[in-house]
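One chain of protein is taken out of this complex; the other chains stay put.
All chains are identified by letter, namely A and B, in their written order; residue positions are counted from 1 within each chain.
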Amino acid sequence: MSDLMSVITSTFSMSVPLILAALGGVLSVKSGVMALGLESMMTMGAFCGVLGSFYSGNAVIGILAGMAGGGLFGLGHAVLSVRYKVNQVISGIGLNLLAVAATTLLMQIIWDNKGSSPQVASIDGNVFTSPITYIMLAVMFFEYFLLFKTRFGLRLRMVGENPKAASTVGLAVHKIKYIGVTASGVLAGLGGAYLSLDHLNMYVRDMSAGRGYIAVAIMILAKYNPFQVLLCALIFGFSDALQISFQGRGVPPQIMAMLPYAVTLLVLAFGARHITPPAGVGCHDDD
Amino acid sequence: MSEKKAKLTAKIIIEKYMSVVALILALILGGIIIFVCGYNPFEAYASIFEGAFIGKTAICQTLIQATPLIFAGLAYVVAKRVNLINLGIEGQLYMGALGASLVALMPVSLPTPVLIVSALISAMLFGGLYAGLVGAMKVKFGSNEVIATMMLNTIAQNFISYMVNYPLKEEGKTLAQTRLFDETAWLPKLVNGTQLTIGILAAAAVCIGVKLIFDRTRLGYESRCVGLSIPASETAGIKIGKVMIIAMLISGAISGLLGGTHVLGSDHRLIADFSSGYGFDGIAVAALAGDSPIAVILSGIIFGALRAGCMVLNRTTGIPTEFIDVIQACIILLVAAPLLVKDILRIGKRRGGRKA
Partner (left out) sequence: MYAVEMKNITKQYPLVLALDHVDFALKKGEIHSLLGENGAGKSTLMKVLYGICRPDEGTIIVNGKQVDLKKPKQAIDLGIGMVHQHFMLTPVMSVTENIVVGCEPVRGVIFDKASAQRQVQEMIDRYGFQIQADQKVKELSVGEQQKVEILKAIYRNAKILILDEPTAVLTPQEVEELFRILRELKKAGTSITIITHKLKETLEVADTVSVLRDGRMIQSDISTKGVTTEELAQMMVGREVELGICRKTQSVGKVRLNVKEITLREKEKTVLDKISFQLKEGEILGIAGIEGNGQTELIECLTGIRKADVSLIEKDGEKLEGAPGDFISRKVGHIPEDRMTRGLVLELSVRDNLILGYQKLFQKNGVMNRRRIREFTENLLKEYGIKAPNISVKCSSLSGGNQQKIVIARVFSEDPDVLIVAQPTRGVDIGAIEYIHERLLKLRDEGKAILLISADLDEVKNLSDRLMVMYDGRIVAEGLPEQFDDMHLGLLMTGAAGREGLQYE
């Protein structure tokens, strides 16, 4: 029984950062910018979160710092891919590498330690009591409302579908994309801060460990719909949780770890046809 | 008019050597980072240069570091030729390492050349098929290759980890690794007394081979067409799926060679998680090389030199080696953003102009 409970708890706690990042990714893609930089934004969120908490001694300030860090990289991704027309895949991957390298470098400079930061003030309690969980749920509803009910959402979707058309009706295409992608960074940053300040109470080298990429996969499997993001992320969280609870019971952990990736691969193989991203992803308004 | 022409030529030259300009900017950025860390950037670069090029050991170390980078860069370039982004080099090189190890661990004794050639062929097969799977998924189901390769990377890494933890684990030991290969399966040394093997020659040879395929063959022509325009290629009777899958097979085989030469030439055994992210380094190498196979050799050596020099630098001054990764990321971003580089140059010019 307690086994079951712990699986459920860890399913949810593994899912929260994934959901946050994937929700961010949806905003980015809906505005027409591929979200491969999520990994860097989560890394920055986790690191800046600890940094903020380290200097202020306050976990809330830490979380805000994490969001700011993620948002900064989001803005960077936006500037590179919108203003400087960098291939969005390359921009995302480049930022991911930059984030891991820069955080590791900074760890050595600040804490003189390659592997992990000191322990800092963090958020207590489990996933069901964590405020971030509830913020995440609120974000999910709000994002749906924003995208499909508000004027800004209509404009954002129009920009993502056809930036040229959007620019000829006078929409501020660049500004809207900047907002969408930066917001994706803020959300991914919050997801990262959850890893370092809620899940743990310190930053560990390469803390995001590919979660940003999984968030991209989740977002695609969820057909860019905020509510479906929740469902798809729970599948990943669940298999993560199983992996933990199966540890030391004869099943090689590596095999368990492979499972969610294999499942994603299969869905990609057989379901990809039915998932269409906005038509304007990767397009520019002025060429 | 002639002034206009001169300006235009200058523009074309800058355009052509954009990646070099980007490289220099990234190095300047690296210098600033070193400075901010509290070290003297000029001393640091001098020390890096010395550690990379002065003396036999230094040059060998540069080439040792360059070998996997050249393979990785070339693997990326080959897939890019058909406009596929192979982010799965990491997974393919793990599979290649496994392929080579399985041959090297065979309980039969073969002469060194036969053993090594068959181990490398096995590496190419493993890596190639693993990448070919992505190509086939792309062609058959329209799966996004970026996501698919990401998933396959994690799967491969876990699979290798499983192999060296369970079936292939060295008996009686706790470390997650296979036994040491017999010396007959070690790649021959190129320079005695160093770790430099014939791997670097293999890397250069493969680059030249790919260059010849690109320039002289029908496959090279058709792959270029596919990479630039799928509808036009389709209309021209080119079998797009076939060309894409072949390109992925070649790209994966090259990644497999990376893994194979690594286990046979440097570790001499298969170890879990041995790659330090070579797959992503390949993107930087390819970006700097401007997707040209011959330039990959040069670009690989530049990055190899930075690494080799930085190792020395770390030993002598304690500057963290991670700063090289920061420079590498900056190179990727700057090379991919010629418009940004132009903006930076313009700002620089305006500043310079004001001073004068």
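The criterion applied here is as follows: a contact is a pair of C-beta atoms (placed from the backbone, for glycine too) under 8 Å apart; a residue touches a chain by one contact, two chains touch by 3 or more.
Everything quoted here is computed from the prediction, not taken from an experiment.
**Q** Among A:K85, A:R155 or A:K177, which one is in touch with the chain left out?
**A** A:R155
**Q** Looking at B:T9, B:N40 or B:T217, which residue reaches the missing chain?
**A** B:T217
**Q** Of B:S229, B:S276 or B:T316, which residue touches the hidden chain?
**A** Selected residue, touching the omitted chain: B:S229.
**Q** One chain isn't shown here. Among A:A166, A:I179 or A:L268, which residue touches it?
**A** The missing chain is touched by A:A166.
**Q** Which positions on chain B touch the chain that was left off?
**A** Missing-chain contacts on chain B: residues 216-222, 224-225, 228-229, 231-239.
**Q** Go through chain A and note every residue touching the omitted chain.
**A** Residues 149-155, 157-158, 161-162, 164-172, 279 of chain A touch the chain absent from view.
One rule holds for everything that comes next: only the chains that are shown with their structure count from here on.
**Q** Can you give the whole-Å distance between the Cα centres of chain A and chain B?
**A** The answer is 28 Å.
**Q** Name, in rising order, each residue of chain B that touches chain A in their complex.
**A** Against chain A, chain B makes touches at 33, 37, 85, 87, 137, 140-144, 146-148, 150-152, 154-155, 158-159, 161-162, 165-166, 277, 280, 283-284, 287, 320, 322-323, 325-326, 328-330, 332-333, 336-337, 339-340, 343.
**Q** Can you list the chain A residues touching chain B in their complex?
**A** For this pair, the touching residues of chain A are 36, 80, 83-87, 89-91, 93-95, 97-98, 100-102, 104-105, 108-109, 114, 210, 213, 216-217, 220, 252, 254-255, 257-258, 261-262, 264-265, 268-270, 272-273.
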